[in-house]
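Our next item is subunit A:
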Amino acid sequence: MQELNKEHKPLIVAFCCNWCSYAGADLAGSSRLSYPANVKIIRVPCSCRVNPTFILKAFQKGADGVILCGCHPGDCHYTSGNYYARRRMTLLFSMLDYLGIERERTRVEWVSAAEGAKFSKVMNEFAKTICELGENKRLEDLRCKD
Partner candidate 1 sequence: MQRLEVAFLEKAKELLSSGQVNRVLAYKKGEFCYDVSPAVFYSVEELENAVYNGFCGANLSKYLIQESKKEGKVAVFLKPCDTYSFNQLIKEHRVNRENVYVVGIECQGKFSIEKFYKTGVGFVASVQEDLDSVLVNGETKIDRNAVKLERCLVCKKQHVVYDELLVINEKKDGDLDRFEMVKKLEAMTADERFAFWKEQLSKCIRCNACRNVCPACTCTKCVFDNDDSQISSKANADSFEEKLFHIIRAFHVAGRCTDCGECSRVCPQNIPLHLLNRKYISDINEFYGEFEAGKDIAQKGPLTNYTTGDIEPNDFKGGNK
Partner candidate 2 sequence: MNSKEQVKIIKERSGTDASKCMKCGKCSGRCPAYNEMDIKPHQFVSMIEKGEIEKLLNCKAIYNCLSCFACVERCPRNVAPAAIIEAVRQEVIRMQGGNYINSEEIPQIVDEQIPQQLLVSMYRKFNK
């Protein structure tokens, strides 16, 4: 079992808002600040577009960690979208914690378009945390694992 865990490459889904965090990821790229290849980004217009079902679905399909990145509170391109996202995610994460699911598997980070370094740092740290947690067993659908 130990051997298997070492080989396990965790899968991380990162939802990034188009205006700040996706641009921050672009800046990380153009600054050549690397982060693990198992982080895959999905572009959404705003952090408030992210439905809790997207996050649960990602876990179901085998993601080991899901992170949501948006503009810093107060800087939302749509003025207040990230404030709603913040409440929704707080409640969702708290519920997952209540159900006994490792809270470290979910995360929200505010990354501005100027914070390429932060984006890379956040992704490296998150990937490390998920690596340490190992495979997502509590929120996966075995049928979705090939």
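Candidate entries met the following condition: all candidates are chains of the complex that A comes from, given by their letters.
Here is the rule we go by: a residue touches a chain if its C-beta (ideal position, glycine included) is under 8 Å from a C-beta of that chain, and two chains touch if they have at least 3 such contacts; residues count from 1.
Bear in mind the structure is a predicted one, so any value in this text is a computation, not a measurement.
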Determine, using the touch definition above, which of 1 or 2 touches subunit A in the complex.
1
Using the touch rule from the top, collect the residues of subunit A that touch candidate 1 in their complex.
52-53, 56-57, 59-60, 73-74, 80, 83-84, 86-103, 106-109, 138-143
